[in-house]
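A single protein chain has been removed from this complex, and every other one stays in its place.
Right, subunit A next:
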Amino acid sequence: SRFTQQELPAWKPILTPGWVIAVFVLIGITFIPIGLASLFASERVVEIVDRYDDGCFFLNTNQSLLLDYIRNPKSNKTCTRSLTSPLFSVLSNLTTFIFQVPKKMRSPIYIYYQLGNFYQNHRRYVKSRSDKQLRSRKGEDEIKDCQPIARSGEKPIVPCGLIAWSLFNDTYAFSSKNKALTVDKKDIAWKSDKEHKFGSDVYPKNFQSDGLIGGGKLNHSIPLSEQEDLMVWMRTAALPTFRKLYGKITVDLEANEAITVVIQNNYNTYEFGGEKKLVLSTTSWIGGKNNFLGIAYLCVGGICLFLAINFILMYIFRP
């Protein structure tokens, strides 16, 4: 048969000049518009980033004093920040309290916190959790993966493991024109987390109860399935610099609107020199603000057109 004779009907494309040029040009003319579109979308996103780890304490002060301060649970860590966009960063001044929104920000405005140099993807860290325990009450004792944060005394910790233990616990309070802006902390976690991964009958137990206290504490009377901050935190980040969703502001912010944010600067990133940033951002169809994709599209498209021209030229001069 034709099969055994290896003579099946076959499409045998080869790289004729026509094809080559067509492919290059096609890539060029599809990529450049895509690039432009995503660049445009990214540009439309309004994003305000504020690094506050160095602003809330004076880094010039003695490092050990600083660490003592952050480790001490009793010390007052409230910090008030003005928010400006990077565009106006020149104008930003810690002492002048100018709060400005660079452009009109349409709701929802997402609030993120960004940590730097924090290896949430470290193998020891990633593995140190118990999904079974999080999912249902029955799995309470499934803590073998949770070392070294598994038990408090003899009793199992819920939620156990390093991830939960190091829960981020800075808090932000926003106000504009002396009016507090409500932060919507609902629906910041993935739906599947809420519905499946974190059980509604699992309540925190023995959490941060003794020994070294890592990060934030949890309300022992609220089931895990409603602790969205924990869920967000426990979705480990891929890279050492990462953002996590803190909440949403559901009102529009006008341009030049001044916003005051009061930060409880509890979380200790000073030990490992990690930055902390507060980010307010709108979104577009492409997501947040990042020009890389658009530029990459434009570059690849451009290279293709360039290659096409080169090819045509070579074809003409050296047939």
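Some notes on this structure:
Following the convention adopted for this analysis, a contact is a pair of C-beta atoms (placed from the backbone, for glycine too) under 8 Å apart; a residue touches a chain by one contact, two chains touch by 3 or more; residues count from 1.
Just so we're on the same page, contacts and distances are computed from a predicted model.
According to UniProt, the chain absent from the figure is "Phospholipid-transporting ATPase", selected among "Dolichol-phosphate mannosyltransferase subunit 1", "Aspartate aminotransferase", "Phospholipid-transporting ATPase" or "Mediator of RNA polymerase II transcription subunit 21". For the chain left out of this panel, the touching residue among A:Thr80, A:Ser175 or A:Thr236 is A:Thr236. Take subunit A: the residues that touch the chain left off the picture are 4-17, 20, 23, 27, 31, 34, 38, 45, 47, 67, 108, 110, 112, 114, 118-126, 131-132, 135, 147-149, 162, 165-166, 190-192, 196-197, 212, 214-215, 235-245, 248, 268, 271-272, 281, 283-290, 292-293, 296-297, 300, 303-304, 307, 311, 314-315, 318.
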